[in-house]
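Only one protein chain is missing from this complex, and each of the others stays in its spot.
So that you can tell them apart, the chains are marked A, B and C in the order they are listed, and the count of residues begins at 1 in each.
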Amino acid sequence: MMTEVAPENDFESIPGTYVQDAAHYQNGYGLNMFCMSLNNAENRAKFKADEAAYIDQFDMSPAQRSAVLERDWLGMLQLGGNIYYTFKIAAFDGLNMQQVGAKMSGTGMRFEDFQQMMLNGGRPIDGNRYKGESDNG
Amino acid sequence: MMTEVAPENDFESIPGTYVQDAAHYQNGYGLNMFCMSLNNAENRAKFKADEAAYIDQFDMSPAQRSAVLERDWLGMLQLGGNIYYTFKIAAFDGLNMQQVGAKMSGTGMRFEDFQQMMLNGGRPIDGNRYKGESDNG
Amino acid sequence: MAKVFSGMGTSHIPAVGAAIDHGKQGEDYWQGYFKGLEPARAWHAQNRPDVVIIVYNDHASAFSLEQISTFTIGVSDKFLPADEGYGPRKVPVVQGHPALAWHLVESLVLDEFDMAISNNMPVDHGLTVPLSVAYDAPAEWPVKVIPLCVNVIQYPQPTAKRCHDLGVAIRKAIHSYGEDINVSIWGTGGLSHQLQGERAGVINSDFDTVFMDNLVNDPIANTKLTHADFIREAGSEGIEMIMWNIMRGAMAPKVEELYRFYHVPVSNTAYGLQILKDSE
Partner (left out) sequence: MAKVFSGMGTSHIPAVGAAIDHGKQGEDYWQGYFKGLEPARAWHAQNRPDVVIIVYNDHASAFSLEQISTFTIGVSDKFLPADEGYGPRKVPVVQGHPALAWHLVESLVLDEFDMAISNNMPVDHGLTVPLSVAYDAPAEWPVKVIPLCVNVIQYPQPTAKRCHDLGVAIRKAIHSYGEDINVSIWGTGGLSHQLQGERAGVINSDFDTVFMDNLVNDPIANTKLTHADFIREAGSEGIEMIMWNIMRGAMAPKVEELYRFYHVPVSNTAYGLQILKDSE
C-alpha cells in the first residue's frame, strides 16, 4: 500500500496478532475462499475424499497449500488466513476454538494449559499490548 | 408500508412512471430475478427451448407469468418489473430500447412514431410532470 | 407510532449455542454461566417487543471476502440458519419484518447512511445465539427480527463513532414508523477476545467493565475508541464491541441498566450481557 498509516491505526505494534487489512486480504484471498467453501456439505465431502485434489481448485500458493494440508494453524494466519475462515477447517476436523487456540500460540502450548489459562481469566492483557513488552505468556 | 412518505418523495403524482420503491421491489422480485437469469447464455438457451417450463423455476404470479410469455411490456412494469431487468427479455428477443419504448407507451404507438418523437427532441416534459396535466403525449 | 422498547448487549459465542443445542447447560463448566442468564431470561419472558433489530456480524457464513458491505439490512420475511461448516443449527427459522426493514432502509439512506440491502441472508451464530440467550430453545422464536449485519472482520470496520451515530439514526427511523409497535435493539459480539495468533486467549476485564459502565453513563466515551484501541486492548475479535455502540445510540441519552452479567471464560471469550431501558 502506497499510503501512510494513520498513527492511531498502527497495528504493527500489537504482538501475536494478524490484522485483516488490505495486504492480508490480498494475500489470503484464495486460502480464505477455500475455507469458506467448506460451509457446503458437498464440498466437505469432496475435501474429505481427497484434500489435495480439492484444494487445487483454489488460487493458493504452495506455502498456503502445505499449511492447510499440515494444519499449520499459525502458518495459515501468517500467510493471509483469517481465523473466522480458517476455523472452518478446524470445524471440519472436529476441533474446538480452545484446541486451535493452543496450537496457534506458537510455543508448543498444550490444550490443557490453554484451557487452564482461560479458566484462570484468560491470557493477561498486561504485558501483551505492545511487541517486545513480554513474551506474550 | 406503514410509513409516511416524505412530501419531497411523492412519486405517485408523476405520470406513466413505475418507481422502484419497496413495494415495487417486493412485488417484482421473482419476475426481475428471472429476467436477470438471462444474463447467462445457458439460461438463455433453456428459455429459448421452452419458455413456459423455464420460467416455472421462478417465484412469479400467474399474471407475471402471462405478461412475460405475451411480452406485455407495460404489464410487466405494472406487476413489479423494472426496465433494467425486463429489458433482458427485449435483448433476448432482439428488440432495441426504442421498440420497447413504443410498446410501453400504452397508446398503441408505432415504433416509427416513437423514433420520430425522439428525433424531434423526445417526449416533451411540459405537460408530463404531473398526473392529469395532459395525456402524456 | 413505533417506539424503542429496550436495548441489550450480549456476546454471541458459538459455544453457547452448542451448549444449548446439545443439552450441556447442567455441566460444571456451564452451570455458572447459565445461572447468570436466568434473570435476563425472566425479564425477557415478561417484556416482549414485537420486533428486535439484531446488530450482529456474519462469520464467513452468508458473506465472503468477495463482497463486503459495511452495514447490511435484511429485508426478507425469513432468514434460514446458516451452515457454518458443521450443518445449520437446529433452531427455528428467523421471521423477518420487511415493512419495518424497508422503512429503516429508506430513513437511513435519506439520513446519509450508505446501507446495503439483502434479500437472501442465511444467519449464523452471530444472530441466532443472542436469540438462544434470551429465549432458550422454543419451537418458534417469539419475536420478529430485522438482521443488521456489520462488517467487523475486514479493516476498515466502521468507526465506533459511526456506529453510535447509526444507532441514533435508527432511533429516529423507529420513531417515524407509523404502526404502534415495540421495537428492541440488541448489540451483539465481544466482549474482549482474541481467537487468533500467538496472543490467542487474551481477556481484558478492566476494559470490558469500563466499556459497559460507559454504555450506561457516558456513551460518547465509547465513540472515541479507535480500531487499534479495540484490537490492542480487547483482542482482535474484541472489535465486535462496536456493535454495542449501535444499540446504545438507539437508546435515549439517559438509560437505566436493568441487568448486567459478566462471566469469564466462555470458550476463548469474555461473556457480557447488559439490558438497558430508556430513562423516563
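To be clear about the criterion, a contact is a pair of C-beta atoms (placed from the backbone, for glycine too) under 8 Å apart; a residue touches a chain by one contact, two chains touch by 3 or more.
Remember, predicted model here, so these are calculated numbers, not experimental data.
**Student:** If you put the missing chain back into the full complex, which of the shown chains would it touch?
**Tutor:** Displayed chains contacted by the hidden chain, ordered by label: A, B, C.
**Student:** Quick one: say which of A:A22, A:A45, A:L69 or A:L119 touches the chain that got left out.
**Tutor:** For the chain that is not drawn, the touching residue is A:A22.
**Student:** Kindly note down the residues of subunit C that lie in touch with the hidden chain.
**Tutor:** Here the touching residues of subunit C are 65-72, 105-106, 109-110, 112-120, 154-159, 161-162, 165.
**Student:** Hey, which subunit A residues sit against the chain that's not shown?
**Tutor:** 1-4, 6, 22, 25-26, 29
**Student:** Over the whole complex, note the residues of subunit B touching the chain we left out.
**Tutor:** These residues touch the chain not displayed: 8-11, 13-22, 25, 29, 32-33, 35-36, 38-41, 44, 74, 77, 82-85, 87-88, 91-92, 96-98, 100-101, 104-107, 114, 117-119, 121-125, 128-130, 136.
The working rule: only the chains that are shown with their structure count from here on.
**Student:** What kind of graph do the touching chains make: line, ring, star, complete, other?
**Tutor:** Contact map by chain: line.
**Student:** So how far apart, in whole Å, are subunit A and subunit B when each is placed at the average of its C-alpha atoms?
**Tutor:** The mean C-alpha positions of subunit A and subunit B differ by 49 Å.
**Student:** With chain centres defined as C-alpha means, what is the inter-centre distance between subunit B and subunit C in Å?
**Tutor:** 40
**Student:** Please list all residues of subunit C that touch 2 or more other chains.
**Tutor:** Residue numbers touching two or more other chains: none in subunit C.
**Student:** Could you tell me which residues belong to subunit B and also touch two or more other chains?
**Tutor:** Not one residue of subunit B touches more than one other chain, so the list is empty.
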